[in-house]
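Before we start, here is the structure in question, set down as structure tokens.
With one protein chain removed, the remaining protein chains of the complex are shown where they sit.
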């Protein structure tokens, strides 16, 4: 069945599979010290404009959030997140499992506001009882957010400035970073993240890889980060699996090129939805599109197409998500729009 | 450089890569509910003789040990392991990180003794102060062990009987299980593990896969095991990556066939070592061979061949490990033996 | 300086100190198995109307919340609390430290609403992705709340009914329970807690003891609760210290009698505040009174009397807390009111 359920429904971009084939029988050392991983890390440092930075490869997004945040925090610190942040909702308490509280701020279409962050930090330190409370020790944002929205460069600068004023690291979850960077109209570039963040990751799993996320510490990793990885069970013996894929993704700008496809397909879909007067829940500039559908229509549609239920809109309508990806073909978008037309009336 | 450093120096068996290619663009649901994973789980249940069992796919060995042991234990319980057990030494405290103590027993060439286990449990419950101590809540063994040795069926039965008498689960780390099952002379079969253990895993990473371990709970998984996986950051969005590989490994007995190759190569190597009067540290029946080499010889050899330093034997000798794998060719073993000959004298 | 800062500014009620003197040199076994503790536990079971229940003594409130909640939850579960709950704000992340998320509901003058709790649980189980989220595994309420307010019997029954429908325990934090039970007009009795809760504690530290809280599990304690206590570092070698004090508190209804004093003093204070047209932040029926004061007035007053700043009311006013206790004398309330009068004008 045609699926727009998510951006990880297919395997890997064919060039990544080919690279795995090409390198398969070459003997390499384990644990991410193989030649492919080293090469990939160097390419990523160059692309990020942080030649002195540290790059590590991890398997998936929740794991990456857990390991990075835990390594950034001391025992009595928590991480600040928008209330809709992935770490606060859909990671089964992976942060709390490591002993740290998620301190929440309101979400504005998934985004954290710099002023509200500043106010939280100010209030914390002004509170005479704050030594009886969890210290805000790092800030977590996602870009694109869980709602497909993007920070502007000035919004990121504002968040970064607050973090630096309070000397706490800013960490950016880039599970879908490629789709954010290739969004039309964004003024945020990969190098900006190196300048503004203390840690971020470049998502591979949702952007063409079988698995893998590249964590970048533009100013250097926390001490003994390798041991943190091992301790969390996040070390892959055959680190080459991720290294080879990222090496391919960062050769000849493949990562950006395939991300652009998802954006083009999302824009085509958005246009089709608008032509059909289907309300959008919000105006997402990335690969996740959120539409509001009548529940009856939705039930007819789900026999033809796979998509994600997001949340209830009102008693008779739902918000649903259609995700494009590096693998989405124009024909698939046409088929989705046709299926919408054909299921419109009961 | 020729490498016998470990059994994860290459990528994947070509049939697994081919299966990834063949299925690559077929859209599938995420998180291990894809058709390939379901098919692979069924094949594994059949191979293990536990049609009612539960099978889950995880990425690596330390992760699997951490998630499984944590899910088997209550908060005040620890896991019993031989002092040389991987969980006690080389996992960066991954078990303690989840709040559980590793309670140690002496190791006999890497193995735990059933009588000593029984004695530990008896002493614990006889101690009037035991409520001030960590409860032994599960038993961890590896097969093959970290020293390449194997339990006999009767040794496993003895351990299992003790565990059942005290109603604590027996968990077997099968990172190299294929190499154990195909060892000449072993009387332990895969189905025996289903009968005697409460949980075990069939290692993929070291036996032909890019990554992946198959956890088997022959009598059913602990409650909410999926959430435990997620909480540990161990859930892969593209579960198909592991499912496809295990589906291939358990088609036409591929897992066993490629394991047999490692054993044959290890036996060939052992014969060559014996012919050269190179002492073996112990008589390993599996793919890891431990030799005792003069340190000067070792230093000459390591310019030609990669292998693992294991431990100091005496002031002038070291124990080193040569590992074969599914990928080892007879020519490579010949080359190792030739390199040994050529570096013998200074 | 005169202090209404909190209800733990003095030592212990003299009868408790006397009991400590009287029993001091009698040799007793340790860890809460002494004769005084056993006697006190029996008296508490009788007072609570749960002859089959289990009673344990712990040292302080945060410790009690941490140990009890951790022992009630499995690894993938969190505790539901009103957003203003002590466990969510002022315990330095003690719950998250043990690996569990605090799942929040809106607070209504500090209280959780039964319908909102039911909705949270229903939504959780209806969400098809809930296995990727923290399971709500217990409910935490405080009575009196952090705002001095009280649940009615029917409100408690509603919460209890929801918990039982979903088979999750209801835990009540009774740090100031005596003050709640002796509040004028409450329809909640100690025995009601045994009927409606699965765990609660009777606060000693804030109600006349030097330290100590009595945890009651009316239907029996979680398995190996003693080891949970020890593991959290919460076991007192000289358990008699708390046992002797609770024995005295539950002899001749001392606990209730001294609690009544705090209520009488709070009512006298409230009357005085009203006579002075000082607005109350809310109408607290217990020993904590919250007044709204002009900031200038506040600054003059704090040179004469100690009290707690609670929160900002508006740009020029603050909410402050005046707490009475078992030890508060009428003369002290008169002195507070006089100090208010004398500092009214700048």
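Note that the chains take the letters A, B and C in the order they are written out, and that residue 1 is the start of every chain.
In this text, a residue touches a chain if its C-beta (ideal position, glycine included) is under 8 Å from a C-beta of that chain, and two chains touch if they have at least 3 such contacts.
If you're wondering where the values come from, they're calculated on a predicted model, not measured in any experiment.
Across the whole complex, the hidden chain's contacts among the shown chains comprise A, B, C.
When the missing chain is restored to the complex, the residue among C:30, C:51 or C:220 that touches it is C:30.
Checked against the full complex, the candidates C:37, C:104, C:205 or C:343 give a single residue touching the omitted chain, namely C:205.
Residues of subunit B that touch the chain left out of the display are 75-76, 78, 89-93, 96-102, 128-129, 131-134, 309. On the side of subunit C, the interface with the absent chain consists of residues 1-3, 5-6, 8-12, 14, 17, 20-21, 23-30, 59-67, 91-94, 97, 205-206, 210-211, 227, 230-238, 240-241, 306, 327, using the contact rule stated above. Seen across the whole complex, the unshown chain contacts subunit A at 31, 70-71, 74-76, 99, 131-133, 135, 223-224, 226-228, 230-231, 235.
Simple rule for what comes next: only the chains that are shown with their structure count from here on.
Subunit A and subunit B have centres, each the mean of its CA atoms, that are 33 Å apart. Residue positions of subunit B with contacts to 2 or more other chains are 227, 230-231, 235.
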